[in-house]
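Only a single protein chain was left out; the remaining protein chains are all shown in position.
Presenting subunit A:
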Amino acid sequence: MPLYFKKALRDLRKDLTGIFLLIISISVCLATMATLLNTNKLFSSTVQETAKNQQDSVYFYTNPFQNELPDLRSINGIQHAQSLFQSKVRVEFNGSAKNFELQTFPSYTTGEETNHPGPPFKPGIYLEKTTMDHYHLTKGDMISVKLPGKKQKNLQVAGQITDYAFIPAKFTGLGRGYISPESMKTLGISSQKNTIKITLLPGEYKKNGDNILQHAKEKLKEQGITVYRTELVSEALTVRKQMTDTVFLLLIMLGTLAVGLAVILVIHFFYRLTAKKKQEMSILKVFGAQKKDLIWKYCSVTLGLIGIVIFLLTFLISACLSFYFSKTLIQDLNIGQLYFHYSRDVLFLIGILSFLVPSIAALVPINRVLKIPIVQGLKNGTKPYQRAEKRDSGFSLFLLSVRNSCRKKVQLLTNILMLSFGGAVIISCVALNNSLTSTLKEMQGFWKHDMQWDIRTQMDISDVSRIASNTNGVYQAESWTGRNAEVVLSSNYKSANALLLAIPRESNMIQPIVKKGFWLDSLPSNSIVINSDFQPLAGNVQPGESISLKIGNKKKTWTIGGIIQGQLTGPSIYMAEDDYHSWIDGQKPNRVIVKLYSNAKKQSAQTINEIETLFNRNNISIEAFDTAQNMNNRPEQIISMVLYCLLVTGILFSAVGMLNLIAAMGINVFERRHEIGLIRAVGGSRMKIYQLLLGEGLFIAMISWGLSAALSYPLQLLLNDKIGNSLINSPLPSSFSPQGLSLWLIVSLALGIIASVIPAKKTADLPIKELIAGK
């Protein structure tokens, strides 16, 4: 084995602790970055795979019809067309009622239903996988299904269906079940249909989708079937992907910061390690080693070995973490089937960085050490304290601590920088948490009612409201109409879906945060209010601009009167009920909103029972029931997922910073044991040594805390902007976080103390003779 190889191995063994810390620091930073990149890749490839399997399928939601479908396959580009029945139902199990969406199986199998049992279907009901998981249901369980206006029937859970187009129940509060035509009979449903699923030939949607679907709609219209809403199956997937993409982008940006942090750390460590080798390098130079020998032979082997270990560690850590994170994310969001692999691009990147980061970082200190004159290097001398004179201002031990810290400027700077980065992320995370919490509170203040029912009725608005109002405990009740509206975009064929809510103009059941313009009560007729989620749909429309809305065959142009903050419910339009009814004739209310007296909230179950009994008595069919509390809790699910990711990143950064400060202080004390020995020899007690080193640790901790506070501000603005735009299509309000600052101050001080006390104890316990000898 060549001499330089042997020497590199032995040197590594000799500096094992320092090298170990160095490797761990870089590996953790690189692994954080690699985990994010690989998870993002896995997530994207899963989405792509699922989208490919879903083909170009479109749902047409229509008026109820019983007749057979016209031959839509005669239209060029359409592969399949099948009529289905779909309805909201209430499902009871384990003593509580939940809202479900019930759908019949299509008679043909498409790729999206990967676990589609295919005919013949077992009797009973099949449930969507995430629905089963969320409600802890298993195959064989009995559940009661109640269709609006029908009798409640018991059905057995016959199996599980995987449907990646479905947004999980925990985010929407809506489960999904599938039934066979036979089971439809058990539930008392006629052969009525209200949905058409159309599958286009591969690639046709992109090429000519709008025209094909328009032809299909026209053909259906000839048969008396009106399409009210068009929904591309992949839309549901895109919504989830867009949100996670932004979060990934943000985390990858933080990961890049982590790599920057790693470079600083490594420069710092190499500086410390090479500084220790000053004398050895000078000896090598005396005996003929050229600069290229020292760099290429002796340093490259060390760097090569370090690089290999970093690469392997980074690969292992990031492979495990990205498997865990992508599995959790893909399962939680119901995106598809995870086929785990390690991206070749990411592998290549970490391969390069594992060697490049230590090499670049080592070049600076090695170059500096190599430039030291041989004579100075042989003496292992340090540079003299630069200031020739100092004004007499008395002496304190803290002054010595500050001078000692400032003497090694590069070390001081890197120590401070590594702590500041981690601290800034933690402070920003706490501030982001505050911003999100306050935004969430504002959102939760949006709905002022306590509960709501989705209903079907032939009664008028005033009658339905009166029925609900006359119930014991009800303070106020209103009847609204909520339905889908198509937003007509540039051409007549291009459209996007939005939820339209027609409510009383003076309703106090909604308390919106108006961002621009006005709320309905201050607007003239033919004006609408949109939420911030709607804005990007129609090309960042502003108050005063006009847009066309379409429901069925009815199309009308409206003026945007105001924009309110989104509620994580997707694009929504708010319209005064008088405007709505002058546009759509004969439309009956389909939502009842109830506010209870505050003293009646404890007995809400009784009030719910009474209202539902009254509804049944008056032939008002119930499709779904929800409480405002549940509606408010759902955004928390999404927000907590984002915060969790950010906090993990912040904690990782800080852990690396903390670890390195402790190590740096340890090496610092080790290098100065001669000076410590002298202080003790001239009468300094062990306590004085503790004071001296504590002073240094606290000095660094305090400066890094100040810098963290300053750095956290721009970082917080960035996080607020990205997360806010991703979640609610507007930046989150910036909030000052005294908790974050205090938390990091406490952590910094504790860290300064820990980083000083441990090496101080080790050093103070050594005999003075050994300390002076520098052993």
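One rule holds for everything that comes next: a residue touches a chain if its C-beta (ideal position, glycine included) is under 8 Å from a C-beta of that chain, and two chains touch if they have at least 3 such contacts; residues count from 1.
What we mean here is this: contacts and distances are computed from a predicted model.
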Chain left out of the displayed complex - its UniProt protein name, from "Sigma-70 family RNA polymerase sigma factor", "ABC transporter ATP-binding protein", "Transcriptional regulator" or "Methylmalonyl-CoA mutase": "ABC transporter ATP-binding protein"
Option touching the unshown chain, where A:41, A:98, A:197 or A:285 are the choices: A:285
Candidate in contact with the missing chain, chosen from A:352, A:375 or A:750: A:375
Residues of subunit A (touch criterion as defined above) contacting the omitted chain: 3-4, 6-7, 10-11, 14, 279-280, 283-291, 293, 373-375, 378, 384, 388
